[in-house]
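See below for the structure under consideration.
Of the protein chains in this complex, one is absent; all others appear in place.
Chain naming follows the written order as A, B and C, and within any one chain the residues start at number 1.
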Amino acid sequence: MSDHSHSSPDATAHAAHDISSHVRVYIGVFVALLFGTLLTVGMYYVHFESMAVTISIALFIASIKSFLVAGYFMHLLDEKKMIYSVLAVTAAFFVALGSLTLWSSHDLPRDSKMKTHYVP
Amino acid sequence: MEIPYTYKARPDTGLYNAKVGIWLFLASEIMLFGALFSSYILLRVQAPDGVWPEMRLGWPHGLLNIPIGTFNTVVLISSSVTVVMAWASLKMGKIAAFRRYMILTLMCAFGFLGVKSYDYNEKFTHYELRLKNGEVHTGHLEVNGKHPGFWSFADIWNLDRLTKEKVAEVQFTADPPKPKAGEAHAAEAGHEHVAKAIKRDEISRLEAFIPRNHNFFAIYFTITALHGLHVFVGALVMAYFAFPGSRMWRTNPEQFTNRIEVVGLFWHFVDLVWIFLFPVVYLL
Amino acid sequence: MTKILEMLGLPASASNHASALDDFTAYVHLLMLVLFVGWLAYYLIALVKFRKAANPSANHAGVKSNMSTYLEGGVAVIEAVLLIGFAIPLWAHAVDDLPAATGNPKTDPIEVQIMGMQFKWNAHFAGPDNKFGKQEIKEASQGNPFGIVAADAAAKDDVVCVAGEPFKLPVGRAAVCRVSSMDVIHCFKVGAMRVTQDAIPGMSIPVHFVPNKVGKYAITCAQLCGSGHSVMRGEFEVVSPEDWEKWYADKSKAGGGGSFE
Partner (left out) sequence: MQATNHTAAHGGGHEAHHHEPGFMQKYIFTTDHKMIGIQYGLTALIFLLFGFCLMLCMRWQIAHPGHPIPLVGSLLEKVLGDVAKDGKMSPDLYNSFGAMHGTIMVFLAIVPLAFGAFGNYVVPLQIGAPDMAFPRVNMASYQFYFLGGIIMFISFFIPGGAAQAGWTSYSPLATSIPTHGQAFWLIGMVFLISSSLLGAVNFIATIIQLRAPGMTWMRLPFFVWAQFVTGFLLLLAFPPLEAASVMQLMDNLFGTSFFLPTGLAVGGRLADISGGGSPLLWQHLFWFLGHPEVYVLILPGMGIVCEIIANNTRKTIWGYKSLVFSVLAIGFLSFIVWAHHMYLTGMGTKISAFFQTTTMIISIPSVILLTCFFISLWGGSIRFNTPMLFALAFLPMFGIGGLTGLPLGFNASDIYLHDSYYVIGHFHYVVAPGTIFGLMAGIYFWFPKMTGRYMNETLGKIHFWFSLLGMNLVFAPMFIQGLKGMSRRMADGGTTYFGADDIAIKLNTSITHAAVLLGLAQLPFIVNLFLSIRNGRKVESDNPWQATTLDWATPTPPPHGNFATEPIVYRGPYEYSSPGAARDFTPQGQKV
């Protein structure tokens, strides 16, 4: 637990110049986010052969953007252990929900039919 | 005894209460939106290949208005910056700057909602028309000389309603033939809109771009509406803190700053959801 | 062991794979029984021995031994054995080992489409030509739940039992039931055969079994499906192969899938 980091909750501990250096970071992040948005949209107009590539690129950019928002705007890069633990658990369960549901919709008894009407 | 750590950090966790609270709340929100995203993926993966609407079951592409979506993305990103700047202003003790940034944020929030409702309306007035001979068109509808569906659910037509109101014929302006996936709206300019009369009896299905039309719209409206609700609630709370709530600045600046941080966290989360939502429903 | 379960009410089974399942269920119950009786005995002794009157002052630390760790480890090991040795293979057999056709019309598995419908079970056989008639969604109706296209040549000899009419299966020959539903989720359960499978609209899932006793068997619906759930009961009869051939041929001639005009 690193108590003497920048985001020490004690407001008075913040020297003003400290904050203004933060502000520069925020502006930088903002520009990066705009750039990411442009990239995402641009990617849409450039046609990739496979859907998989398109999806991967789009999600990759979205992940970077969300990393920036969470990391800098939400100060997650500089957060306390307790919050990390909560988020880690949440992330694990989210992944479990998505992946196990998807898996079970693909691992069916042999010769089962899906996606179709009941008539085989 | 008073409740401790309402704004001072607890030494061993390094956190004040509301910060713990908001992160826990956001964790539950992750599961909420996560479940919706998972459902989206599952439904989409299970849908057979094929491009809607030519094939009833396929997952549609390029039906949403990308420029509008992009614009809204920029709006939300900007609002995230202004919120964090508002908080930074408080940290530096500048209440006036704080208020300016909050007003900017609110403008972004309501701008987002306004654009979003325009977007919704565009969908409500757009139709998918299936003919008994197997042809499928999308386009705009004119019934008895009126263009239906302006900001209103009740105006939306479907086959049942045509039958009930004994409409024998509708005028249908088909969209331009789709050039390539993804450029549906870009190409609209060069197209001449000619309405064609279509008999009620030729139609086998008539449905606006509303949730029941296709699961794509179902999920699109459900997630974006839920997201919009978050934007709306967040905006209300921020409006409160920007004006009446800011009295607290005079009595307890530290607690007030914390509150803005907490509100900001919520707002950034809403932004985060949109960052995924935009490519996933608009682009892919 | 299975005897004990039968004394408790488990009905006699009538399919080839049933005894393996029943044995397994019995092993699990044996484990449960041992744990329960063991702990209960300990528990009662502890309550009597350490009641306040007999033991006015408590011993702070209590038990010092590691017995419990071994016990928990033991439970874990037994569960692992049951899991890997029995449950998973049994399940793999149930869902993966579909009996294969060899081309011999006398011994090949019999394919049946089972369709749940509020509140009836329907069955559809391919008929003597071994080919299911064409089926289409838009043909489906209450009377023709399988959506058979009557005009199709292959459909003419199909054997169809709708509206709860009992059907028949030959003894000793594998049956593959492809279970589905047209409206809500039902559950195809034939207790005596030890088969259960949800009937889910939009899906068709096979279950297979080899009936080994002639007799009449009830199909129940084990999933809540509406107001008629409790009366949604079907029936089939397991008969000798000769009787079955006869029934099959008669039924096929009597109209079969061609009757849905």
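Points worth noting:
By definition in this document, a contact is a pair of C-beta atoms (placed from the backbone, for glycine too) under 8 Å apart; a residue touches a chain by one contact, two chains touch by 3 or more.
All of these numbers come straight from a predicted model, not from anything done at the bench.
Across the whole complex, the hidden chain's contacts among the shown chains comprise A, B, C. Remark: the omitted chain is touched by one listed residue; of C:Leu21, C:Ile114 or C:Val238 this is C:Leu21. Contact between chain A and the unshown chain involves residues 82, 89-90, 93, 96-97, 100-101, 103-105, 107-110, 112, 116-119. Interface with the hidden chain, as seen from chain B, comprises residues 1-5, 10, 13, 15-18, 20-21, 24-25, 27-29, 31-36, 39, 42-43, 46-47, 56-57, 210-215, 218-219, 222, 226. Residues of chain C in contact with the chain left out of this view: 5, 8-11, 21, 24-25, 28-29, 31-32, 35-36, 39-40, 42-43, 46-47, 50-52, 55-63, 68, 71-72, 75-76, 79-80, 82-83, 86-88, 90-92, 94-96, 117-118, 137-138, 140-143, 145, 182-185, 187, 189, 191, 194-198, 200-203, 205, 218, 220-231, 233.
As a working rule, only the chains that are shown with their structure count from here on.
Between chain A and chain B, the centres computed from C-alpha atoms are 19 Å apart. Centre to centre, using the average C-alpha position, chain B and chain C are separated by 46 Å. Mean C-alpha positions place chain A and chain C at a centre distance of 45 Å.
The set of chain A residues that touch two or more partner chains comprises 114-115.
Touching of two or more other chains is recorded for no residue of chain C.
Every residue of chain C that touches chain A in the complex is listed here, in rising order: 94-96, 98, 113, 115, 132, 135-137, 140, 146-147, 178, 180-182, 201-206.
Within the complex, the chain A residues that touch chain C are 108-120. Across the complex, chain A meets chain B through its residues 1-3, 8-12, 14, 16, 19-20, 22-23, 26-27, 29-30, 33-34, 37, 40-41, 43-45, 47, 51, 54-55, 58-59, 61-62, 65-66, 69-70, 73-74, 80, 82-83, 86-87, 89-91, 93-94, 97-98, 101-102, 105, 114-115.
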